[in-house]
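We show some of the complex, not the whole, and keep each chain where it was.
Chain nomenclature is as follows: A and B, assigned in order of appearance, with residue numbering initiated at 1 for each chain independently.
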């Protein structure tokens, strides 16, 4: 599983609708509306790096109301959880 | 459950050891070493806001090798997953 943290600023009146639209995209597991210098943080979890690339370069930019995104691609994961099993089993 | 995304820059030679130390802290579910302007991103998931505050203001700053942290506290979560159940059941 390939993970990425996507930092997002959206147009002021559309932050909630952008969050909802992003959360529906395949490959995005969670979207947080956050305090601080970014409006939203999305966590992407895709089967491999190619799916992540498609998600970020093609589908993400079609969501209206996004002003800026910056993708922090995960090179290593440190966790006591088996994230891959958790998110594939799901709840 | 209270979530937060913590952006971290560490001393150059100690990024991996900082990541490992953080991942062992109660309340930190995942630590990603990332490309881009931050060295590490940690995801905190605590029972309530008070636990998050204790984690960030007291325990996080005791990990040696951290240069800068910026906590993005989640005000809302949008997800098709039931993150709370997932991370309390665990794997």
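Basically, a contact is a pair of C-beta atoms (placed from the backbone, for glycine too) under 8 Å apart; a residue touches a chain by one contact, two chains touch by 3 or more.
All of these numbers come straight from a predicted model, not from anything done at the bench.
Whole-complex copy count, one sequence throughout, 2 copies displayed: 10.
Here is the rule we go by: only the chains that are shown with their structure count from here on.
For this pair, chain A with chain B, the centres built from the Cα atoms lie 16 Å apart. Residues 3-5, 16, 19-20, 22-24, 29-38, 41, 43, 70-83, 85-87, 89-91 of chain A touch chain B in their complex.
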